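The excerpt is restricted to a subset of chains, each kept in its original location.
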Amino acid sequence: MSRIDGRQADQLRPVSIERGWSKHAEGSVLVSFGDTKVLCTASFTEGVPRWRRGSGEGWVTGEYAMLPRATNTRGDRESVRGKIGGRTHEISRLIGRSLRAVVDFKALGENTIVLDCDVLQADGGTRTAAITGAYVALADAIAWGRTRKLVKGKGQPLTGTVSAVSVGIIGGVPMLDLAYEEDVRAGTDMNVVCTGDGRFIEVQGTAEGVPFARHELDALLDLAVAGCAELDTAQRAALAAD
Amino acid sequence: MSRIDGRQADQLRPVSIERGWSKHAEGSVLVSFGDTKVLCTASFTEGVPRWRRGSGEGWVTGEYAMLPRATNTRGDRESVRGKIGGRTHEISRLIGRSLRAVVDFKALGENTIVLDCDVLQADGGTRTAAITGAYVALADAIAWGRTRKLVKGKGQPLTGTVSAVSVGIIGGVPMLDLAYEEDVRAGTDMNVVCTGDGRFIEVQGTAEGVPFARHELDALLDLAVAGCAELDTAQRAALAAD
């Protein structure tokens, strides 16, 4: 069974990770998973939110948004509507949680890093591309802080690497890294966030239509773990390319 | 290793499902998982939202909220703050999605059922109790509509049953149905929504602290499936008790 873009079921779309995209941010990455393009910036600031002051620990948080015409049909701006939708909230929280899972806050010290993931063009998998790109921006922002002696703790603030990918079952076949049209047709849709050593940070699987069986879940997890390993390699290559 | 309330690792808290709690709602359930108490009401109305009119299909949606003093420390009301927080959004969406997975919208016809899940007292597992109770309220509301000939489609609008439970790893041990204090201490936390025949509607696992390995994920899924089967039995008993 061939996919709409001719890929194999277990094949990622072309991935590109372009560092240093922004003049201002301490870390910035334009990440593409096929036609999905997300601009991830990491803003490093000294100090932490009020509730964390004096703890000696830092903080990392994420915000996700889409440009109004990132999608096929223009969506209203959430700033104009005056409130953030449920989907945006969920993904922002997921991004923050995923990256915090590989940060040692003692080693980061009382510094805050905000990861802004703005989808410039959407074609499925925007949240997984966002997490994958945000990790690289985070690594750059931490390096920036270390160079300037703002990260004063001993030891490395990053305790691992993080990447994420979507998987789904279409016409009974488990597939990796769904494009938008595939996502729409998928009976089950799962987002998986992994560390570089193949453990899980987050597993979110949803039946769209028909509930899924344990063996299907297992097949999807296998695909996702393999996909994240490839993304991990791409992240390392990008970070090595100074 | 014994639990704070003396349960076994694979044991649910006492579950109670009290139907007909409300005088006004077409279906209503006060569900308890231990000290967690959620009032679930199902409101049946003829007609569907604008975007679905003329489709011949119905709609089911969920809303979740907590009373301000459901928790140990009083929280501000979201109505007073003027916006709904990310967590509330996420859970409301989860409830709606979970119940829609077992509804045949053609058979329901152009009717809408809103499931309001208001947490009166919280002690961990509020979203899983909400889903489990909301299923029973939904079944009652559909029966109400059938009796009054408002559900005109052929066939049964409910295509299955739904229940949900939390699982987590505490001190290396996978445990079922976490109370609040256990939830706080869990290194990994997972919410699982199952159908009565043991398939999955939703799997949401999150590493709180240390990423989790595949064998841990597998153990948690085993526990959750067994827990959901027990909840399914409790739901059937409650619905049989007319």
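Lettered A and B in written order, each chain numbered from 1.
One rule holds in what follows: contacts are C-beta pairs under 8 Å (C-beta built on N, C-alpha and C of every residue); 3 or more make two chains touch, one makes a residue touch a chain.
The model shown is predicted, which means the values in this text are computed figures rather than measured ones.
Counting all copies of the one sequence in the full complex of this file gives 6, of which 2 are shown in place.
As a working rule, only the chains that are shown with their structure count from here on.
Rounded to a multiple of 5, the C-alpha superposition of subunit A onto subunit B involves a rotation of 180 degrees.
On the subunit A side of its complex with subunit B, the touching residues are 83-87, 89-90, 92-93, 97, 101, 160, 190, 194-195, 198-207, 209, 211-214, 217, 221, 225.
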